[in-house]
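A protein chain is absent from this complex, but the other protein chains hold their places.
Chain IDs A and B follow the sequence of writing; residue 1 opens each chain.
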Amino acid sequence: MTPLLQVQGIEKRYGARIGCTDVSFDLFPGEVMGIVGESGSGKSTLLNCLAGHLEADAGQVVFDTRADGPVDTLTMSEPERRMLGRTDWAFVHQHARDGLRMSVSAGGNIGERLMAVGDRHYGDIRDKAIDWLGRVEINENRVDDRPTAFSGGMQQRLQIARNLVTGPRLVFMDEPTGGLDVSVQARLLDLLRGLVREMGLSAIIVTHDLAVVRLLADRLMVMKDGHVVEAGLTDQVLDDPQHAYTQLLVSSVLQV
Amino acid sequence: MIELENVSKSFTLHNQGSAVIPVMAGASLRVKPGECVALTGASGAGKSTLMRVIYGNYLAASGRVMVGDLDVAQAEPREILALRRETLGYVSQFLRVVPRVPTLEVVADPLLAVGVEKEAALDKAADLLSRLNIPKRLWSLSPTTFSGGEQQRVNIARGFAHEYPAMLLDEPTASLDATNRATVLSLIEEAKARGAAIVGIFHDVEARERACDREIDVSVFTPEMAA
């Protein structure tokens, strides 16, 4: 089996300071990988380098494209990379406002990616938007409302619908449950888990919440000071952490 | 089917002066298809640790942990995940599920994961829940709010939904009444009959004697230092 994503020696520096360095891993189709670490550990920098939002200083991010097989996305032309970002890749931001057009209706938000890849039939676009609202548990009578009228949890679900409507194969998520109430988080996690399985999605999820990765991620990478200090099966890393930092991280979680 | 060879396990507590605690050494065992082996030994002897090493939940320090053709001690995460999905089932003492998911789907989940049709998976789940006397009115609710005994039975139903060739059972009959215990024991017998290799921990002597073909005392694997 060809990995969907092969990451080799990714490094990003901010001047003399290390954002992240020497990060390598393979992600296979259908796999969900979590990246955990405290604020400033470089996990968001890494995610943004992988997704092409930040320019990495070194390394390769080889994606198995539908048309041409494995291609290094860091050396791709910008139009190709942006096309990938609208079709096979998706990015779910921590703050839904960063990933939504707040002045456009829910239906328009979901429809944008469809129109961006050439859909020109209003009725079809609207039907798909309504279908996706249902899949993220938003009532279809909200299709013409703007996200400004939505709760935080609904906005986040709308962002997910907007991202998944074109059937991407790889989803990047940056703290997808950050800033949400615990009950809302649970609903979102359950929804994401269902969608990941149903669509056979691969995903890379950055979070500092170990409960989130336990539920969603098959594999885990633990980062500290820009380095990956430990990686492995999620439950193994959480239940039998090998590295000092991971042990500290795991033991710091309050038991409920 | 399950074959351990000279397996050792230790914990290094980096945040407590890097204390190294060896908990297991020279562990070897073989379980054939259709065989059920009970792990025995005093509390703290390392029964659960051994099960977790087989499941890949704990990382073995050395040795081979073969389940089928896969050495769990050396395998890639995705290989272990595939093993858990297809080959190796685990009934733990505690139910860990996503909130909000109805009981029926919790039980059907392992079947869906291996590609069984939704309807067939739900039928099988319903059958198991009935056998384990979970009232039908609870099936549409999340098991997170159930009593301890009910959760345990849901957990067993989930563990036996897919017919794994190898199974790990951690106290499957604990906190069950006589009727349900009998049901669980017959589930184990059915699994053995179809050729499953089973490693289990049973405190209940009667259950152990009925279900298991032989016993392995894990205290022989306990290193001197830790004793």
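Here is the rule we use: a contact is a pair of C-beta atoms (placed from the backbone, for glycine too) under 8 Å apart; a residue touches a chain by one contact, two chains touch by 3 or more.
In this text, contacts and distances are computed from a predicted model.
Enquirer: Select, from "NADH-quinone oxidoreductase subunit M", "Alpha-D-ribose 1-methylphosphonate 5-phosphate C-P lyase", "Proline dehydrogenase" or "Phospholipid ABC transporter substrate-binding protein MlaD", the UniProt-recorded name of the complex's unshown chain.
Expert: Of "NADH-quinone oxidoreductase subunit M", "Alpha-D-ribose 1-methylphosphonate 5-phosphate C-P lyase", "Proline dehydrogenase" or "Phospholipid ABC transporter substrate-binding protein MlaD", the absent chain's UniProt record names it "Alpha-D-ribose 1-methylphosphonate 5-phosphate C-P lyase".
Enquirer: So there's a chain missing from this view; which of the remaining chains does it actually touch?
Expert: A
Enquirer: Taking the entire complex into account, which one of A:E112, A:D174 or A:D218 touches the absent chain?
Expert: A:E112
Enquirer: Among A:D72, A:D144 or A:E198, which residue is in contact with the omitted chain in the full complex?
Expert: Answer from the full complex: A:D144 touches the omitted chain.
Enquirer: I need the residue numbers on chain A that touch the omitted chain, in ascending order.
Expert: Touch with the absent chain occurs at residues 78-79, 82, 86, 101, 103-105, 107-108, 111-117, 120-123, 125-126, 143-144.
Rule of thumb we're sticking to: only the chains that are shown with their structure count from here on.
Enquirer: Report the inter-chain centroid distance for chain A and chain B in whole angstrom, where each centroid is the mean of the CA atoms.
Expert: Centre separation, chain A to chain B: 32 Å.
Enquirer: Can you tell me which positions in chain A touch chain B when the two form their complex?
Expert: 28, 31, 186-187, 189-190, 193, 197, 215, 218-219, 232-236, 239-240, 242-244, 247-248, 251
Enquirer: Mind listing the chain B positions that touch chain A in their complex?
Expert: Residues 11-15, 52, 56-59, 77-78, 80-81, 98-101, 112-113 of chain B touch chain A in their complex.
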